[in-house]
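Here's a structure for you.
Note that this complex is displayed minus one protein chain, with the remaining chains in position.
The first chain written gets the first letter, and so on, giving A and B; residue counts start at 1 in each chain.
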Amino acid sequence: MPLSEDEVRHVATLARLGLEPGDEEFYAGQLSGILGHIDRLQQLDTEDIPPTAQVVEVASRLRDDEPRPCLSPDEALANAPARVGGFFRVPAIQEEA
Amino acid sequence: MSADELTALTVKEASRLLRLGSISASDLVTAHVERIERLDPKVKAYLRFTPELWEKQADEADRRIRQGDAPPLAGVPIAVKDVLCVRGVETTAGSKVLQGFRPPYTATAVQRLFDAGAVMLGVTNCDEFAMGSSTENSGYFPTRNPWDTARVPGGSSGGSAAAVAAGEAIISLGTDTGGSIRQPAALCGVVGMKPTYGRVSRYGLIAFASSLDQVGPFARSVDDAALVLSLMSGLDMLDATSSGRPGMEVLNNYGGGVKGMRLGVPREYYDVAGIEAGVKAAIDAALFILQREGAEVVDVSLPHTDYGLAAYYIIAPAECSSNLARFDGVKYGLSEVDAPNVTELYMQTRRKGFGTEVRRRVMLGTYALSSGYYDAYYLKAQKVRTLIKRDFDGAFEKCDAIVSATSPTVAFPIGSKTQDPLSMYLCDVLTLGGNLAGLPGISVPCGTSDGLPVGLQVLAPQWGENVALRVARAYEEASEIRAEVAEVV
Partner (left out) sequence: MSDASWEVVIGMEVHVQPRTRSKMFCGCAIAELNAPPNTHVCEVCLGLPGVLPVPNKAAIEACLKTALALNCDIPRHTKFDRKNYMYPDLPKGYQISQYDLPMSVNGVLELGERKVRIRRVHLEEDTGKLVHAGDKLHRAWESYVDLNRAGVPLMEIVSEPDIRSADEARDYAVELQTVLRTIGASNADMEKGQMRVEPNISIRRAGSGDLGVKTELKNINSFRALHRAIIYEVERQRQVLEGGGTVAQETRGWSEAEQRTFSQRSKEFAEDYRYFPEPDIPPLELDRAWIEDLRAALPEMPAVRRGRLAAQLSSRDAALIAADRELADLFERAVELGAPAAAVGGWIINEVAPSGKLPSPENLAELVKLVSAGDITRDQARVVLAESVETGRTPAEIVAEHGYAQVSDESELRVLAQAAIDANPKAAADYRSGKEQAANAILNDLRKKAPQANPKLAREVLLELLR
């Protein structure tokens, strides 16, 4: 199933990937090619085949409710691109209308 | 002993010399650093070096050796793929988006090698977020194949494979999501092993596709790979998917030889589309040797092989589209933090930080999970994953292990596949089935084609590392083919 430029734009928005001029066309072409190969999956009848999300045996590895030491605030913020006091700083949360 | 000899040693050989006192860990490091300085400008296996670590760790190793309580890897120089976090060492997953990131923790697999006395030389190059089969998708620069620097080393763990092949490390660590250890091992002529999913903790491994990723070793001998794997393996409470099985079980009777073993050759792998004649010839020779050693070669079938790539390229991108959402410019790494608003922060940071292949896969995965397409793509792929797993279950009823080429081709020229993603994806057609089914697999050198290394892949049932190692070791011994160190020119 080929992917339209609008679909590329929609998917890029969902994934928060900024596009550059020409990207829609570029990725529409490439993704359509890959999906062209992937579409062979539709030939298989998987009606009563259960899905496999994980190959590890069903385990219930749980953690005891024991607090472990946290990072120091400096360690926590050491990689922060921008900080204000003990906070990470981000720009205004401007939603599109 | 000459510097070239010191950089061609296996772990076994190096450990003996270290214990005898004929060399010191520092000598070993120095020899490697000198060779790296001489050759790495051509190979470009390393992204960064860690002198503060190698000095500390080499001194510690020499001290322990003098005391006579040297741990198994005391003084062994290793290289670590850029996707494995090391406390305080810049770790970027080959991506600009993580430039400058210094994790406050060390990956369990790496820590266990440190605890075993290993000496870290540096961080090796890879495809960005391990997405690729040539290391050309690195956000920094491509790595060259030590046997022919006009060609790729394979990928995504190309830097780690090239480092061992070029004598720039005795051991290196890679990760394998669709073949990212086995394929570069094959193309660089070294041993590379992907364990059973859950055998080695993924804690500290920057995720590409969480249900497929595994950490594994590159080495110059099957013995070395087995030893290193056994040291990395075992339960880690920081990874809910890590198995409680004892790591040492990977060594069970792996030296026992192949006499009486049934080795399955899947016709879909043997005659896979695009397999080179030279590769096929090398595999035929290998099968002949294994039979001579007393193994029985049997025909098996993996009927859904043609659908593996398709299923893989839904599942892996779907998981990566979610795993890479954390790279948002808020907590670490590249950030367009002065963008006018948060949405722009995300859009600009991720546009600048991610390369083409990463963007391609994030979009593909987002699409496969998006409303209206989930059932047709993601769910469908998960069901096909079940069929592929069943293929292997069926095959392993007829055989103890599966043998095939690791890669349909030898190392290809840099740039020859970058314009056509699908042709690049096809590099993993013989390896990604093992990831979808969670199987252990190893690639061992099995001769050359046009002077370029060919790899023999051995796949075993889940938790059957010892079986795969047993076949690989028997072949290595009988074939007298050793992973050699390339004289990079």
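Following the convention adopted for this analysis, a contact is a pair of C-beta atoms (placed from the backbone, for glycine too) under 8 Å apart; a residue touches a chain by one contact, two chains touch by 3 or more.
This structure is a prediction, so every number in the text was calculated from the model and none was measured.
Colleague: For the chain that's not shown, point to the residue among B:Arg112, B:Arg182 or B:Arg202 touching it.
Modeller: Looking across B:Arg112, B:Arg182 or B:Arg202, the contact with the absent chain belongs to B:Arg202.
Colleague: Among B:Asp62, B:Asp176, B:Glu268 or B:Glu319, exactly one should touch the missing chain; which is it?
Modeller: For the chain that is not drawn, the touching residue is B:Glu319.
Colleague: If I consider the whole complex, including the chain that's not displayed, which of B:Tyr140, B:Phe218 or B:Tyr378 touches that chain?
Modeller: Missing-chain contact among the listed residues: B:Tyr378.
Colleague: Under the stated touch rule, tell me which residues of chain B contact the chain that is not displayed.
Modeller: Interface with the chain not displayed, on the chain B side: 83-85, 91, 93, 98, 101, 103-105, 107, 202-207, 209-211, 237-241, 318-319, 321-322, 324-328, 330-332, 342, 346, 366, 369-371, 374, 378.
Colleague: What residue numbers in chain A mark contact with the hidden partner chain?
Modeller: Looking at chain A, the ones touching the missing chain are residues 10, 13-14, 16, 53-54, 56-71, 73, 76-77, 79, 84-97.
Just so we're on the same page, only the chains that are shown with their structure count from here on.
Colleague: Which integer distance in Å separates the CA centroid of chain A from that of chain B?
Modeller: So the centroids are 24 Å from each other.
Colleague: Applying the document's contact rule, which stretches of chain A touch chain B when the two form their complex?
Modeller: Going by the criterion above, the answer is residues 3, 7-8, 10-12, 14-20, 27, 30-31, 33-35, 37-42, 44, 46, 49-56, 59, 61, 63, 71, 75, 78-82, 88-96.
Colleague: Tell me, which parts of chain B touch chain A in their complex?
Modeller: These residues of chain B touch chain A: 100-102, 104, 197-198, 211, 237, 240-243, 304, 306-307, 309-311, 313-314, 321, 325, 328-335, 337-348, 350-351, 354, 359-360, 362-364, 366-367, 370, 376-377, 379-387, 389, 421-422, 425, 436-438, 462.
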